[in-house]
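Of the protein chains in this complex, all but one are displayed in their positions.
The chains carry the letters A, B and C, assigned in the order they are written, with residues numbered from 1 in each.
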Amino acid sequence: PDQLTDAEKAGIEEIIMDHPAAIQTSRELHPEDTVITLPHTTIGGVGNFVMMAGPCSVESEAHVSAMAKVAKDGGATILRGGAFKPRTSPYSFQGLGVDGLKFLREAADQQGMDMITEVMDEEHLDVVCEYTDMLQIGARNMQNFSLLKAVGKTDKPVLLKRGMSATIDDLMNAAEYIAAGGNTQIALSERGVRTFDNKYTRNTFDVSAVPVLKKLTHFPIIADPSHAEGHWDLVTPMALAGTASGADGIVVEIHDNPEKALSDGPQALKPHTYKEMTHEVFALHDMLNSFNSQQEGAVVNG
Amino acid sequence: PDQLTDAEKAGIEEIIMDHPAAIQTSRELHPEDTVITLPHTTIGGVGNFVMMAGPCSVESEAHVSAMAKVAKDGGATILRGGAFKPRTSPYSFQGLGVDGLKFLREAADQQGMDMITEVMDEEHLDVVCEYTDMLQIGARNMQNFSLLKAVGKTDKPVLLKRGMSATIDDLMNAAEYIAAGGNTQIALSERGVRTFDNKYTRNTFDVSAVPVLKKLTHFPIIADPSHAEGHWDLVTPMALAGTASGADGIVVEIHDNPEKALSDGPQALKPHTYKEMTHEVFALHDMLNSFNSQQEGAVVNG
Amino acid sequence: PDQLTDAEKAGIEEIIMDHPAAIQTSRELHPEDTVITLPHTTIGGVGNFVMMAGPCSVESEAHVSAMAKVAKDGGATILRGGAFKPRTSPYSFQGLGVDGLKFLREAADQQGMDMITEVMDEEHLDVVCEYTDMLQIGARNMQNFSLLKAVGKTDKPVLLKRGMSATIDDLMNAAEYIAAGGNTQIALSERGVRTFDNKYTRNTFDVSAVPVLKKLTHFPIIADPSHAEGHWDLVTPMALAGTASGADGIVVEIHDNPEKALSDGPQALKPHTYKEMTHEVFALHDMLNSFNSQQEGAVVNG
Partner (left out) sequence: PDQLTDAEKAGIEEIIMDHPAAIQTSRELHPEDTVITLPHTTIGGVGNFVMMAGPCSVESEAHVSAMAKVAKDGGATILRGGAFKPRTSPYSFQGLGVDGLKFLREAADQQGMDMITEVMDEEHLDVVCEYTDMLQIGARNMQNFSLLKAVGKTDKPVLLKRGMSATIDDLMNAAEYIAAGGNTQIALSERGVRTFDNKYTRNTFDVSAVPVLKKLTHFPIIADPSHAEGHWDLVTPMALAGTASGADGIVVEIHDNPEKALSDGPQALKPHTYKEMTHEVFALHDMLNSFNSQQEGAVVNG
């Protein structure tokens, strides 16, 4: 970019070599935190913490409206929900499509919340952008480079989820595909990786990815304990662990009747459990904030 | 589908439960091998073996033409080459685009070969189909469900590559997305998975995926030792291992000057090494064929 | 065992089938937390939290004595240190042996602390038991069944570390080898597992193993952020994450001069950083305790 000094330009090749090609994503040329501003939410930056909550899928106008109220009551300012669903099997529920977008938008507006939803392809990018405040790129599309490039040309903030076996460098490079198009309103999400043991959890929540990414990039980092674990009773401890590790926010799935959920019921928190979780997470974040404000200057091993 | 008997319909739910939702992909409802017929090539079925070879990227008209001659001389009947390249970094060479398609088509025609190339998005699907005989879906797009659905509506045979951390069931379900659209001319490719050790190889070649998939599905299985290994000197032993494990063919990258290759040079075989490899692989396949023709009936532990 | 009722005996086979063979390790037949009592420390049970700290290797009498003072000042009640070291290479420093045991014992006594150290083989088991309060079984010996059996016949509490690719069930079964010998004073330690990404961390800290194990077993669970991460600047966030996830304690490596450490220097906290970490961890544990005491009865999704 034109605004780089000669010294900065000289540093680019070194960054490319080191954690490859993440020029705009790297904290080295952009030390200050990226802060994403939505009408009702601030993501990133010291002292800010965002709660995103909602059902896995938008199931009906009434249901998502009820879930939005629960989400808001627990302190969330962003309503999440899937209208286009990336399902492992072609015969599983694929989402309500444009109707889902409308219902989610209405529910968010009713509660004075922002909206986030996944876009799965360029074909639907325009219509999704018409309704949503923030785009989500799912784990399975993290290296769908054509989609990343297309999203990089929009003016919507993006939540980019880490692929199931994506390295930290892969995630940085995927973010760079978006940034290279001109869109630098990006948040990254750790949502569990694939390992040898998935008997008791759906994935392995790589919580240390949070402080590693906070070091490497200026983009905010959001922890997703629901998809990492796949079981509701592990969501609260992992939401706390993600917060303790320094995440800028949490994204979580809620449902008032998980047994009847159209997708991912077992990992959804019911309303009361959700509110207990957010109460604890916000208190923990406040405590961490007070620790950090007592410390001064650079991180050194002293 | 309408052509199912009641007994077959009764079996569908069981198959869904067992290796989920792979109704048309499963061998249970379709015991006989799928055989894909191209003008110069037959893929799948007892006794058939296909060699696909070519440069990683189409680099120029002259270069791909020269590489096609090498590929054909070594026994390949399908010419491979990338015109649209899925690269980890947005700043790496992204391919020649439509020019690459033209050069690859010309080179294949000059040698009387079929052509295969990757399609990365729906936007370019029509133009890729205009030139190619067979489509490739890359590992990073294995769960790009929108693309799978779009490819499922074409009449082009598809080579679907296994994702880096895709389970066997994930791969079966991804194939089902294509088949559900009506396109059942599918071949699956093992190309290495991500594990804890990548010091000496780019990925871990999961050779046992070949016989496992041959049991589960009627679609042909192609081994890709180049991407699995990432180092040319491991390609021949792994091509032999893949053949020994029962693969229906090999896809391999070649280059006359790997040091100057625009992508993936270290894993490309030079012409003489390539021809030695194919000589050995074809001889091995003939030997396996003679073993199998001596055996009769079902596989039992006797 | 004789003390089982008929109903309990009837449940054994079911437990064996479910998470295999962990009869004495399972919480199903032993719902209450195991509490391990040492002269200066209580491990396990509601409200208790243990800090174990010390150098990776015992390096000299003076050094371990100085480190013991640091450990104690930060709130640790157990002094850790290696006298027999399991090193990947036979040419690396293998520990001070019996001298190391003596120095560690003296240092612990000077500070009024308990001592823990690793035993690597049956040959040295007696001499290690002569000095230590608690035995450690390292990750590489987690399935050294002969050693587990031998340790199961001692009366020393054991900290059993999870192997680098051990599943939760493997760890439960390894604990059962110790318990089957009659020694049920066991604590389990999560210390990171091997995954596909080890560029920025030594291992992947599987923090959700903590709540999973708390559900499955009554034995206390200790988080080891030092070995999980391998880099000192990730140790504090991961100590907080482990605490937030419900661990019964933390084991951590400290060193006043990490650059000169005889082993694992890069992951050691210096004294001031260590004390900041323990201050934060204890405060977090207190907060979690206050949350839990506000909640009543069984865990349900409400």
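Basically, contacts are C-beta pairs under 8 Å (C-beta built on N, C-alpha and C of every residue); 3 or more make two chains touch, one makes a residue touch a chain.
Here the structure is a predicted model, which is why all the values come from computation and not from measurement.
Of the listed residues B:G74, B:G152 or B:P258, the one in contact with the hidden chain in the full complex is B:P258.
When the missing chain is restored to the complex, the residue among B:N144, B:T243 or B:T278 that touches it is B:T243.
When you scan C:T41, C:N144 or C:S208 for touch with the missing chain, the hit is C:N144. The chain not displayed touches chain A at residues 165, 194-196, 198.
Listed by residue number, the positions of chain C touching the unshown chain are 16, 20-21, 23, 86-92, 120-123, 140-141, 143-147, 149, 163-165, 169-170, 173, 176-177, 180, 194. The chain not shown here touches chain B at positions 165, 167-169, 193, 195-197, 199-201, 204-208, 210-212, 215-216, 228-229, 232-234, 237-238, 240-246, 258, 269-273, 276, 280, 283-284, 287-288, 291, 295, 299-302.
Note that in this section only the chains that are shown with their structure count from here on.
Chain-level centrality, scored on Cα centres against the all-protein Cα centre, points to A.
The greatest number of inter-chain C-beta pairs in contact is found between A-C. Inter-chain centre distance (chain B to chain C, centres taken as mean C-alpha positions): 47 Å.
With centres taken as mean Cα positions, chain C sits 33 Å from chain A.
Among the residues of chain A, those in touch with two or more other chains are 165, 169.
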